[in-house]
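A single protein chain has been removed from this complex, and every other one stays in its place.
Here is subunit A:
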């Protein structure tokens, strides 16, 4: 699914990723944990092709394709989805308009039949309900004035509508109340299948009680410094990151 080799990246002349390796197989769930500022969000942004993030060495492929050579929208068409840690507000563009534009673009690029407006709205309303957002959020400007938790649910809604192959969730669980955490977990678990993989960036072992990961990694100093199974998350919860510092 996703294969990252020796990835180096910088932001504004600052080296952030320093030789990161990661391989995610189809159907797997990987959790990435790590101290603040270690480069977790940077990894997501680099994979999504955010302007200003410069890859200086290494490779990343998604489904065998060179991800780094593609335009941002082409990566989405291929199947990449990044749920932002800080989703962007777009006043003036309604959520429904935005979701439909995204779904149409992705389906078109994947050679799928277009969904008619009525069918789409029905589906959007259903998913809106699943992520426990009021229908009125479909009419509001994209993320405009949404609370932190509502923005995260909106990211989840986009993910569910776009049916990506690789979902990177950057702290989608941060700032969520207990019920919302369940909503996220339910959403992810419902989407898990043999052809879809997840990378969950999180600070809390708690999420992993609801979404059982196949692998847990620690990202520190721009590299994966330790990998293990779900017990690693428990160990981190107990010991923090200090004991790993030598490795970083």
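Some observations on this one:
Just so it is clear, a residue touches a chain if its C-beta (ideal position, glycine included) is under 8 Å from a C-beta of that chain, and two chains touch if they have at least 3 such contacts; residues count from 1.
Quick note on the criterion: contacts and distances are computed from a predicted model.
Remark: of the listed names "NitT/TauT family transport system ATP-binding protein", "Glycyl radical protein", "Fe-S cluster assembly protein SufD" or "Sarcosine oxidase subunit beta", the one matching the undisplayed chain in UniProt is "Fe-S cluster assembly protein SufD". From the options A:162, A:211 or A:236, the residue with contact to the chain not on display is A:162. Here one chain is not drawn; of A:20, A:48, A:184 or A:207, the residue touching it is A:48.
Across A:96, A:160, A:176 or A:224, the single residue that touches the chain missing here is A:96.
Between the chain not shown and the residues A:46, A:82, A:156 or A:244, the one that touches is A:82. Interface with the hidden chain, as seen from subunit A, comprises residues 48-51, 71-73, 75-77, 81-82, 84, 87-88, 90-94, 96-98, 100-102, 104-106, 109, 117-118, 121, 139, 141, 158, 162.
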